[in-house]
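Questions regarding the structure given below will be posed in turn.
The complex appears here minus one protein chain, its other protein chains still in place.
Up next is chain A:
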Amino acid sequence: MHMEQSMGVHNEHQKEKLRTMSGFLESIRCGDCECNVDWGERRNTIASIGAGVLFFTGWWIIIDAAVKYPDEATFHHAYHTCGVIATVAFLMINAVSNGQVRGDSYSEGCIGQTGGRVWLFIGFMLAFGSLIASMWILFGGFVVPKKPVVYPGIAVFFQNAFIFFGGLVFKFGRTEDLWQ
């Protein structure tokens, strides 16, 4: 039944398109598919997709650097820790919902409101810390010693920056309202 309704809408739409063909720009419509969602509900989807793009692009940047410069001398393997901690921070930040921290969610959860705040606090500290550490690695490990190949340092920095902003987008880009 859903398909027949959408077919009816599609036919109406085609007739209307023929009527307004005089100005060809008038018949261009955005978001013309049969899904009846508005931009409010789309916000969460867009935020999730954007966060996914940022997060995984960060990881693929460091994979690229690790594959191009596999030896320890050009790219010290301990620098990977920064990205790992940033990922842990991403998971911690997004494990608690904003509602649980504010105290207005339906269930208390395992650790309650104060536990949620402490968890979020530690998560954000790790996130900021890994971002700062990536800048330190870039400048202290590559720029200042004037290493011949700086790309691994830049890759570490961009990995952590992307993961950090991906975490922010995933956390704050989505709304938790049950009704728009």
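Convention: contacts are C-beta pairs under 8 Å (C-beta built on N, C-alpha and C of every residue); 3 or more make two chains touch, one makes a residue touch a chain; residues count from 1.
Convention: contacts and distances are computed from a predicted model.
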>> As a check of understanding, state which of "DNA-directed RNA polymerase", "GDP-L-fucose synthase", "Amino acid transporter heavy chain SLC3A1" or "Leptin receptor gene-related protein" is the UniProt name of the chain not shown.
In response: "Leptin receptor gene-related protein"
>> If I consider the whole complex, including the chain that's not displayed, which of A:T57, A:T74 or A:Q113 touches that chain?
In response: A:T57
> Looking at the whole complex, which of A:G40, A:G103 or A:G140 touches the chain that is not displayed?
Replying inline: A:G40
>> Suppose we count only contacts with the excluded chain; which residues of chain A make the list?
In response: 2-3, 7, 33-35, 40-41, 44-45, 47-49, 51-53, 55-57, 60, 63-64, 67-68, 97, 170, 174-180
